[in-house]
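One protein chain omitted, others in place.
Chain IDs A, B and C follow the sequence of writing; residue 1 opens each chain.
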Amino acid sequence: MNLMTTPKPATSAKVTTAAMMKALVYQGPGKKALEDRPKPEITAPTDAIVKITKTTICGTDLHILKGDVPTCQPGRILGHEGVGIVEKVGAAVTAFKAGDHVLISCVSACGKCEYCRKQMYSHCTTGGWILGNKIDGTQAEFVRIPYADTSLYPIPEGADEEALVMLSDILPTGFECGVLNGKVAPGSTVAIVGAGPIGLAALLTAQFYSPGEIIIIDLDDNRLEVAKRFGATATINSTDGKAWETVMKMTGKRGVDTAIEAVGIAVTFELCQKIIAAGGAIANIGVHGKKVDLHLEELWDRNISITTRLVDTVTIPMLFKTVSSKKIDPKLLITHHFKLDKVLDAYETFGNAAKTKALKVIIEA
Amino acid sequence: MNLMTTPKPATSAKVTTAAMMKALVYQGPGKKALEDRPKPEITAPTDAIVKITKTTICGTDLHILKGDVPTCQPGRILGHEGVGIVEKVGAAVTAFKAGDHVLISCVSACGKCEYCRKQMYSHCTTGGWILGNKIDGTQAEFVRIPYADTSLYPIPEGADEEALVMLSDILPTGFECGVLNGKVAPGSTVAIVGAGPIGLAALLTAQFYSPGEIIIIDLDDNRLEVAKRFGATATINSTDGKAWETVMKMTGKRGVDTAIEAVGIAVTFELCQKIIAAGGAIANIGVHGKKVDLHLEELWDRNISITTRLVDTVTIPMLFKTVSSKKIDPKLLITHHFKLDKVLDAYETFGNAAKTKALKVIIEA
Amino acid sequence: MNLMTTPKPATSAKVTTAAMMKALVYQGPGKKALEDRPKPEITAPTDAIVKITKTTICGTDLHILKGDVPTCQPGRILGHEGVGIVEKVGAAVTAFKAGDHVLISCVSACGKCEYCRKQMYSHCTTGGWILGNKIDGTQAEFVRIPYADTSLYPIPEGADEEALVMLSDILPTGFECGVLNGKVAPGSTVAIVGAGPIGLAALLTAQFYSPGEIIIIDLDDNRLEVAKRFGATATINSTDGKAWETVMKMTGKRGVDTAIEAVGIAVTFELCQKIIAAGGAIANIGVHGKKVDLHLEELWDRNISITTRLVDTVTIPMLFKTVSSKKIDPKLLITHHFKLDKVLDAYETFGNAAKTKALKVIIEA
Partner (left out) sequence: MNLMTTPKPATSAKVTTAAMMKALVYQGPGKKALEDRPKPEITAPTDAIVKITKTTICGTDLHILKGDVPTCQPGRILGHEGVGIVEKVGAAVTAFKAGDHVLISCVSACGKCEYCRKQMYSHCTTGGWILGNKIDGTQAEFVRIPYADTSLYPIPEGADEEALVMLSDILPTGFECGVLNGKVAPGSTVAIVGAGPIGLAALLTAQFYSPGEIIIIDLDDNRLEVAKRFGATATINSTDGKAWETVMKMTGKRGVDTAIEAVGIAVTFELCQKIIAAGGAIANIGVHGKKVDLHLEELWDRNISITTRLVDTVTIPMLFKTVSSKKIDPKLLITHHFKLDKVLDAYETFGNAAKTKALKVIIEA
């Protein structure tokens, strides 16, 4: 999850006599701390206040900490994923009430604007990805959720809430941007370039459509091993720069029907162009900071599509059903657990994934 | 129409006592001539010999003459468009017989291979764009058509055959690569970059779907004027390099739902990227000789698609019906007429379109 | 527009000192009157009160008056179409403010429920078709619109508001239930059975997709003449019971690609089954009161689809654009004008369409 638009200064927390809570606060490039902050309040009739029970860290949070996300200013509470219990709701909220267990979408959707009505919640004119970015987020004891009726999802009794944290962002991202845009189909051949959490989320959700082959490409043997466990039919360590040749050999020189880019750099996007079959689909998930080369001199006559997408989380209800019917086990993605007061350790672990083998870390608030 | 693969030498015409015919022959970069050549013969049971009545010249023929198309070797009879009368058919041809009036598709389709059965005739494993490229073409008195049953289309009695020449290549190209890939829809906003014959073909066929706005962008005022006559709701002369700003102003900063690239160079493809709305479709028609910049750092989160396609001519039957029901008038594209023995003049006129204002020129054989 | 569910008694208007207004009130089967009724008030924060400027009568209103719609109880103000000016809005309404000119959808959509989020507004769990049915409607000086943000549409300055009344119900109904479900395509052959206002709305909107033939079938020569003026390529008076033979003759025994049922009785639905081509689509718009025969013994192997739909009005934004770009002229449907105090005359005229040749009648409030 990422978004780059004109930055607005984060309003500094007003010091009141309000109840206080713990929160992980971005303090400027390279700096973060667990601070005491006032509990959030309802500010619009469509808001809800949610007591966080479990949250997690996203790769985007690391980008913010590097100073790469100008919309997110110092003073901001981070986090855009999580599950919790509704504490109170604004006057116009009708779908939820205090005590309801809820899943938080990483995208806030007003439900009314042109984009929301086309299910492009990511482009909601007053919402989109704002949580833990333009407004305070979920790595805290409490969070204010705008447009609660259309940005929260009810958790049925008995559900495994920890698993559902994966539905806030990572699974819909892999599914919508990678699998749906990539038109994965029964018996088809899929390559996923990048075996980080997001590539693995694409791997897990691609299997909803029973592709014949899923080839995972990465530089890290450990991640490739994980990919195998998660259902990859083949893995390629691309360190030697020959992934292209290997894929073409595996596919009888045809290439793959779907190539999912899950890294966000030029070299991996270029690899997707080289391995795509005539008639195939390149689905970009990666967050790109620079332009890339598009080899139209090779591709203009190949009947391909290239797609981009910021996750809309419009598939959360569908994903809910796949979890409850055990078509997918989101907990495969969870490797570590921390309490909120150890959230700095959680960042440490998540930030050193190569060493810690962390995928997603759960933080219990 | 273009195709770049490994070149094969064109078989030189065997000198026999066979009947001779006139044909426009590519003689190497920069050289062409009207030659006497032997009439073609049936070489496979799926072949038909067609007596050409009307043909035309494509921009691709000019590319061949510049030496840009390595698959097309000196000695080749050019041309991949036209209508005519079946002279004789091979033993396995069942859909046509001598005397039938037919339209020739620029793409030869075996009808059997994996690609043909997915309607990707352009990628037919033994056909595709071979006419006037890897085998002798239609700018002659006779032509051999391989896979006649699936590469010719019957012309009903009373049809305007000259109009139908536009269905061999240019109209399906504008329609399939531009309009269908671009998902033009009722009320939507379309920009077409390039008002040459192919851009104009996209303009004409886009109107099948009743878009609200069709903005045409070109450097040539004459072509823009033609575009207006053909149904453009707005035109922009992009000589000043400000087409982007103009489009954004016209669309209330939203951009266009569909951007059709009908030139084939980096700057026009880049313009498409700048004017595409969130959720929009960039449909490339242009034949690109070089890589282009893709600004994924701007587009990764915009929910867009980019498509490429070599025309499959799979929509010829649909286009036939739109012509016979007068939903489109293909003759708008025809500006000049020549007899076959004046084909060099026809090339002269077509090659100097800026001066002659030529769009498509009809050559009567 | 129609809906049949368990009836709830309409709450009788409370007599208060509130400002009064004129309204057309259903008084039980066969009875209606122009009454003085209290002006509606905001009852939920998502409501708006709209001062009606123009409204109209729907065939469904006649059904209510016959006593055919049990959900609509005596005492109800009728009407579910219209344009007007926002008088005031509830606290949670953000998209509209007093003074805004608005189009009223016949379907109220909460924008939050499972169905609304799939764009099936007709099945909104707390909305759907309730206006002039379960709650008071638009044939009055003022109306309360629930879920205003997602049930009203802004009218741009300078628009022809009378034309837009046709976008409340009739045009989206013909378009969504008939044209979109019927998959009308360039060059295709369409039959519309029934040339009443709804069939004519399908006829007008079908032309967005440039079908080659549109055959209209009805019992009334006057309506068929209107259909010709509206773009039908052929008309058939089916009084002689031979419409089937005529269609098959016109289509070379193939039948039609799309058959749109716009009457709602067994005989017309049966005709659609007889004229549908292999691979075709039967799109039902008609409101049926009884079961019909489905000839699966003829159709099981014909690769056809049959669809039903209650209008969702999800295409109102698209239709707005087609009106503003003059791809359609909704005013063709308007035949008569009345002032609100002559609304009983308007019903008289609309109810005797065979004699008065009325299509849609505008009532100015």
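Please note the rule applied: a contact is a pair of C-beta atoms (placed from the backbone, for glycine too) under 8 Å apart; a residue touches a chain by one contact, two chains touch by 3 or more.
As the structure is a prediction and not an experimental result, all values here were calculated from the model.
Note that of C:Thr43, C:Thr308 or C:Asn352, the residue touching the chain absent from this view is C:Thr308. Looking at C:Ala23, C:Ile260 or C:Val292, the residue that reaches the missing chain in the full complex is C:Val292. For the chain left out of this panel, the touching residue among C:Gly28, C:Pro70 or C:Gly279 is C:Gly279. Among A:Thr126, A:Thr233, A:Thr246 or A:Thr356, only A:Thr233 touches the chain left out of the display.
Contact with the undisplayed chain is limited, among A:Arg229, A:Lys242, A:Lys290 or A:Lys327, to A:Lys327. Take chain C: the residues that touch the chain left off the picture are 2-4, 115, 118, 120, 122-123, 264, 269, 278-279, 284, 286-297, 299-310, 312.
One chain is missing from the display, and on chain A it is touched by residues 185-188, 207-213, 233, 318-322, 324-325, 327. Contact between chain B and the unshown chain involves residues 45-46, 91-92, 94-95, 110-112, 114, 116-117, 119, 149-150, 314, 317.
Basically, only the chains that are shown with their structure count from here on.
Taking the mean of the C-alpha atoms as each chain's centre, chain A and chain C sit 42 Å apart. Shared interface positions of chain B, i.e. residues touching 2 or more other chains, are not present.
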